[in-house]
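Below: the structure, in structure tokens.
Just one protein chain is left out here, and the rest sit where they should.
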Amino acid sequence: MNLSLKDALKITRSCEEKAQEMNVPVVITVVDEGGNYLSLHRMDKAPVGCIQISMGKAYTAAVLKTATDKLSQVCQPGQELYGLQILNGGQFVVFGGGFPLMKGNEVIGAVGVSGGTVAEDMQIARAGIEAFGE
Amino acid sequence: MNLSLKDALKITRSCEEKAQEMNVPVVITVVDEGGNYLSLHRMDKAPVGCIQISMGKAYTAAVLKTATDKLSQVCQPGQELYGLQILNGGQFVVFGGGFPLMKGNEVIGAVGVSGGTVAEDMQIARAGIEAFGE
Amino acid sequence: MNLSLKDALKITRSCEEKAQEMNVPVVITVVDEGGNYLSLHRMDKAPVGCIQISMGKAYTAAVLKTATDKLSQVCQPGQELYGLQILNGGQFVVFGGGFPLMKGNEVIGAVGVSGGTVAEDMQIARAGIEAFGE
Partner (left out) sequence: MNLSLKDALKITRSCEEKAQEMNVPVVITVVDEGGNYLSLHRMDKAPVGCIQISMGKAYTAAVLKTATDKLSQVCQPGQELYGLQILNGGQFVVFGGGFPLMKGNEVIGAVGVSGGTVAEDMQIARAGIEAFGE
């Protein structure tokens, strides 16, 4: 199953509603299973510097098939994947806010959110994931 | 005046309607006056390789304050701006499909469309510009 | 409100005066809200390697809407945003010397100073911020 633009926008809308409720303007990116962009929305007043971070979170979650917060620990100095964050032309984000979108056991895309604290970004991204699961 | 996400999506929606009518799936990017992304929609079946081209068209139209088709001629071998296409980290697109968004005499952003022929991309982008002008 | 070149040079001049008084030659960059350069002055004897650092500090402060010294702690190994320093093509600087320029609650640009110690750079940048506030 391929993720459609309609799916991407449904996810994005749920993220936007959550972000508005929390009063945290963010950038929301949705990618397909290949890590290629399906949609990007920058909410008014979200920091411009969060555009690339949002894109990187979605990309990372899709192409490594993992929530980006799972990478924080293993990329620390002395840990197993230390150095990962430098690879792939600097597109990998190794802190929370990117989540894969699953269909059964398959990763079919990902969402990445940036603009608030890591905890806020994760909460907003999860609202999108839940909407997709419905 | 700053372009809002709402403005960007209104423009995008008009491009999508035109693209659907023409049966040409495209990627549509809207940027602010500084060339920073506001929104990106990749329609189902639009070529993945057109994502960066769409982004580049919108970026170019905003930061050079010109429709990108105006650059085709002047960037040809032997012409005045030959070589421009290589500058700015390869972000400049010098064929049609990117248009600045004007408010009076001011460029306040731009839209970039990629997925069809240059003529089709331009026609679709223009539908967005017109919707914005209304 | 957009930052003008005149604003940028007023800020720069105050930084230069402070730097001369402290006998610390620096590079001073001012950017607009989108992170695009408005002005750059390299004082005589400021290290050439500080040009990009100064540019990066101003860029970071504008696009992430934060003083760059606020990023030092959170980007350390084990901290929340570890890995941020590698993103955005290596343009983010995560130590002090970059400050956003505010108009009310809005970030309308930023100044970045590099050439001395972090403490000196911050002191010089602050002189520019104060001049702007007057």
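Letters A, B and C name the chains as they come in the text, with residue numbers starting at 1 for each one.
As a convention for this text, contacts are C-beta pairs under 8 Å (C-beta built on N, C-alpha and C of every residue); 3 or more make two chains touch, one makes a residue touch a chain.
The model shown is predicted, which means the values in this text are computed figures rather than measured ones.
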Subject >> Chains in view touching the one left out >> reply: B, C
Original post:
Which residue numbers on chain B touch the omitted chain?
Top reply: 33-35, 60, 62-65, 77-78, 80-84, 86-90, 92
Subject >> Interface with the undisplayed chain - residues on chain C >> reply: 2, 4-5, 9, 34, 36-44, 48, 51
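Operating definition for what follows: only the chains that are shown with their structure count from here on.
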Original post:
Distance-wise, how many Å sit between the C-alpha centres of chain A and chain B, to the nearest whole number?
Top reply: 25
Subject >> For chain B, residues that touch 2 or more chains besides their own >> reply: 34, 36
